[in-house]
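All protein chains but one are shown at their positions in the complex.
Note that the chains are named A, B and C in the order they appear, and that numbering of residues resets to 1 at the start of each chain.
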Amino acid sequence: MAKDLVILAYSGGLDTSCILKWLIQKNYDVVCYMADVGQNEDFKKAREKALGVGAKDVIVEDLRKEFISNYMLPAVQMGLVYENRYYLGTSLARPCISVGLVNAAKKLGAKYISHGATGKGNDQVRFELSVYSLWPEGKVIAPWRLPEFFERFQGRSDLIEFAKHENIPVSATPKEPWSTDENIMHISYESGVLEDPGAIPPTGIYKITRDLKQAEDYPSMIDINFEKGLPVSVRIPSGHEKSLVLTDPLAVVQTLNKLGGQHGVGRIDIVENRFLGLKSRGLYETPAGTILHIAHVDLEAYALDREVLRVKKYLQDKMADFVYNGFWFSPEATYTRKCLELSQELVNGMVTVQIYRGCVTILARKSSASLYNKDLVSMDIAGGFSPEDSTGFININALRLKEYSRFLKQSK
Amino acid sequence: MAKDLVILAYSGGLDTSCILKWLIQKNYDVVCYMADVGQNEDFKKAREKALGVGAKDVIVEDLRKEFISNYMLPAVQMGLVYENRYYLGTSLARPCISVGLVNAAKKLGAKYISHGATGKGNDQVRFELSVYSLWPEGKVIAPWRLPEFFERFQGRSDLIEFAKHENIPVSATPKEPWSTDENIMHISYESGVLEDPGAIPPTGIYKITRDLKQAEDYPSMIDINFEKGLPVSVRIPSGHEKSLVLTDPLAVVQTLNKLGGQHGVGRIDIVENRFLGLKSRGLYETPAGTILHIAHVDLEAYALDREVLRVKKYLQDKMADFVYNGFWFSPEATYTRKCLELSQELVNGMVTVQIYRGCVTILARKSSASLYNKDLVSMDIAGGFSPEDSTGFININALRLKEYSRFLKQSK
Amino acid sequence: MAKDLVILAYSGGLDTSCILKWLIQKNYDVVCYMADVGQNEDFKKAREKALGVGAKDVIVEDLRKEFISNYMLPAVQMGLVYENRYYLGTSLARPCISVGLVNAAKKLGAKYISHGATGKGNDQVRFELSVYSLWPEGKVIAPWRLPEFFERFQGRSDLIEFAKHENIPVSATPKEPWSTDENIMHISYESGVLEDPGAIPPTGIYKITRDLKQAEDYPSMIDINFEKGLPVSVRIPSGHEKSLVLTDPLAVVQTLNKLGGQHGVGRIDIVENRFLGLKSRGLYETPAGTILHIAHVDLEAYALDREVLRVKKYLQDKMADFVYNGFWFSPEATYTRKCLELSQELVNGMVTVQIYRGCVTILARKSSASLYNKDLVSMDIAGGFSPEDSTGFININALRLKEYSRFLKQSK
Partner (left out) sequence: MAKDLVILAYSGGLDTSCILKWLIQKNYDVVCYMADVGQNEDFKKAREKALGVGAKDVIVEDLRKEFISNYMLPAVQMGLVYENRYYLGTSLARPCISVGLVNAAKKLGAKYISHGATGKGNDQVRFELSVYSLWPEGKVIAPWRLPEFFERFQGRSDLIEFAKHENIPVSATPKEPWSTDENIMHISYESGVLEDPGAIPPTGIYKITRDLKQAEDYPSMIDINFEKGLPVSVRIPSGHEKSLVLTDPLAVVQTLNKLGGQHGVGRIDIVENRFLGLKSRGLYETPAGTILHIAHVDLEAYALDREVLRVKKYLQDKMADFVYNGFWFSPEATYTRKCLELSQELVNGMVTVQIYRGCVTILARKSSASLYNKDLVSMDIAGGFSPEDSTGFININALRLKEYSRFLKQSK
């Protein structure tokens, strides 16, 4: 009888290699799926490793452009920030990878998708809610939530022992005492020695951004162009008084990552609230994302009407929660995203940004679409403004306050 | 017959000196009121100037502690940020000064309060809504909104000519081509050459923060202690491996201003939406305020329950608008402030912050009150957590999404 | 020299007739504009009266269909209710009439629009904000806010005297001791004897709905069909076991008004907050509007996803305020309306409603688009549901609560 086919989200690491072997031992056929979302990974080596362990096949799919164009840049456009600070780099990658997993599963006639996400984290939720949305009849095998698995592999040493016993290659270099998740938008660091929110993180932890001390000591000035809230091109200094205009989304992100990294831009160290109700401490470095977000916020405030901005803010806060919690494909996120996109019709223009010593500083902004009216605001030009009107405006606004004051006195 | 008494919010500058004279010519008695909210000002000289012009008296009141304790630090506690970026330095000072003005008016039996705020700005609204809330029977004279005044004085040169004619001393140094508002929390810069949002501001404009290039090249590490969301003490490095603990609010703010200034912390350049409906471009430098706000956001996320944080966020966004628009003493701000204070009961603890090269970097935080549970979140400890529960949690959350997916397919 | 032309929003009543004459005396040419939005009015007689007073012309425009299709029914679709209770009948008519006024002004080359709305009310704001949005270069003459006018006409008797002196016909029947505004959606009653919120309104005040005591003593059952949240047809009982299907929006509203009126449906007596900051007491009768709104709320809850419903609710509450305050044509209302329309794509189906003795009772609803899944919810059918999942769902939701409980104990 034919075995059931499982598509395993494979990373090449110890955990998913052991899961691969374990699934084979549980009598499944397993095809490994690796999404290239920009992480620093030797896909060829990982592929060989998986085949060596017994995978029927290994699919490596380059989703970098997909991730940038359909997740990362729309998140900039929508202004998504979780709990005031986190740009959702991992949260955005999960639905993108899930599309790849589900497509593979459907194409190959698989019955299951499996992953190595743990039982306390957000990623299990993000993967599975995405998978179930895209493929409601699909099933998920999450070994780290199966007692048979997690009782057997109670720590890393159990995995290593299993790997050795099963001839799964184990990296000689000891694992860093924290875990990371990497893609072209960001790298996250959590767990291990980082679990104590009161402990200052070890130096040298960050990979793509320099420490402020080592940051370049000249400022870089760039111009970012937005259309409907989406960054569409970036002008970047390039050698002696020259500049380079990038329009390819991948090139934009890669270049801003490099530039931001050199200037030490985009690090945060936060305690965040996971969807499961736990609090966890995480470090993130998001150079390009940080630059793009800061520029977008500036242009948006310039271009949008005040009250539209407020309605949009409510929606963006909701959307950030939806995305963090794994609901990218939910009805509410689908709806809210449409509304947020609608809000960006006028967010067109250019922002001039200085990147220097960890700081992203807005210097100037231009927009054909802004409601900004220089004459109107000018102190030196009346610009169609009658100062007497302000008297009426203030007096009417004071009506309610005077009534309240009157009442407070009365009630004493 | 006795003349009506006016309390004039006096700055010592050209505008309010001319207004002073004009009011006297309109047959009012005028007492000048100067609030010391930390601006760089020669109060003695200003006093003499006002008396020279003909003021019946000049009151100089030191409101710095009042401003810090009742406005600035509560704003940190409440997390007030206008349109994502502006810490409301001017907006907070206006109600504080208004209390001083109204107290003087009541004490001296004045009938009017007068000020030199212009007709297009926010400050006229903030002053007057505060005054009317505190003193509903009071009246305001706003010369810049009276045709008789603004038609006569159409530009700075008209004021200078009037001043010369009336023997009002005029500063020999030419005015900077922008206007500023200063207090112990911040300095703002707007108008003039800054009115074009697409023009990069002239260098040398900022007064209390160094340019990043000139910032100190060593990091400073400080610890900030909060009780109920209010910063109550700061430990600051002081010479060779020593440190200093400050608890006096004035000293805390002054010291953080100095330190932040040396490190180039706290500048922003934004376009904001005024209450009147205009957009205006402003530059702000807020060293101490920026440091305290960033530390508070971090501790709050650590200490508060996730859902309390969300309810609180709605309230803080509303409150920021109330304060910006001048409604500090309104029923809604009074109410919302009480709610925000209630949210901070558990925001107790210490945040360790690095200040360096324009960046305020959170390094660690401690709190006896946090809902953070290291065992629960640990990857290595079960901590009373059953991974199987996550399966149920995810499956139930997926119910609604599967229904939606089912429906979408059906409806194709 | 040619006189400036004014388009006057004319009602045929005493106020606007006097304003008409007064404008003529101020040397304006005046064209009267009467919008038929369904009020009970003898337009022919009003026309003759205006011409008799001296109007250059009188335009009577039937805007009933326009009002129903572009304002009233979209308000049902968007779910607009002001302060929990008021369906915005007057607020919706004002922008509709303003379009007519502005079109007339543009067509005839008028420089001014004038109206008889008073200085304390909402309607002046709604008219003028609509006019300025549609015709920013236009000007408004609001006599009731001009000292020259309101000081001369301090009460109704001054107007009557003026009318008599100027040969303006004055109705022989004494005015009711309250004021009303009527259109096909509702009639409002306010002012005069109604100003005391503690006084029970006089009987006989309502015009189109019967008192409960006189309501028909049989129930009427109707079916209302919605497409994308808009009511598109209504099946109504018609004589002996027959029924009638109406699809013409005007017929739908007229018929539901009649039916609702017979059954005493749609009255409210409220105190509301005006945009100017005053509170006022108003009575409204809105038979068709009430029936349609109640049916829509029911279908929407049935058809929409839970979380979409919540996002939409925020938007509808904002929109209700925008509309009440006169901002129908503002950027924020334009944007929010688009978002609300987007939310209604799936609100298709039929609601069965009983109308009887003042009550609109939902009996049943059907929708091809609902996310309701009878099998899933059934107590007797598993329907793909695993009860064990609920355990995990509850336990994970309890995590945060247990931490809080643990903390509270600790901190005692």
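Miscellaneous remarks
Everything below uses one rule, namely that a contact is a pair of C-beta atoms (placed from the backbone, for glycine too) under 8 Å apart; a residue touches a chain by one contact, two chains touch by 3 or more.
Since this is a predicted model, take the numbers as computed values, not measurements.
Considering the whole complex, the residue from C:Asp29, C:Glu61, C:Glu182 or C:Glu272 that touches the absent chain is C:Glu272.
Residue C:Ala199 is the one among C:Leu51, C:Ala199 or C:Val245 that touches the chain not shown.
Contact with the omitted chain, checked across C:Asp29, C:Glu128 or C:Glu285, is made by C:Glu128.
Only one of the listed residues, C:Ser191, C:Ser220, C:Ser233 or C:Gln254, touches the absent chain: C:Ser191.
Within the complete assembly, residues 305-307, 368-369, 371, 373, 376, 385-386, 388-397, 399-400, 403-404, 406-407, 411 of chain A touch the chain that is not shown.
Touching the omitted chain from chain C are residues 83-85, 118-120, 124-125, 128-129, 132-134, 136, 142, 144-147, 150, 155, 179, 191-192, 195-201, 212-213, 215, 219, 267-274, 276-281, 297-298, 301-302, 306, 309-310, 313, 317, 321, 326-327, 329-331, 352, 356-359, 361-366, 370-374, 376-380, 385, 387-388, 390-391, 393-394, 397-398, 400-402, 404-406. In the full complex, chain B touches the omitted chain through residues 276-278, 305, 307-308, 310-311, 314-315, 318, 322, 327, 330-332, 335-336, 338-339, 342-343, 371, 396-397, 399-400, 403.
One rule holds for everything that comes next: only the chains that are shown with their structure count from here on.
Separating the centre of chain B from that of chain C, both taken as means of CA atoms, is a distance of 41 Å.
We define each chain's centre as the mean of its Cα atoms; on that basis chain A and chain C are separated by 44 Å.
Distance between chain A and chain B, defined via averaged C-alpha coordinates, is recorded as 32 Å. Those residues of chain A in touch with two or more other chains are numbered 276-278, 310, 327, 330-331, 371, 397, 400.
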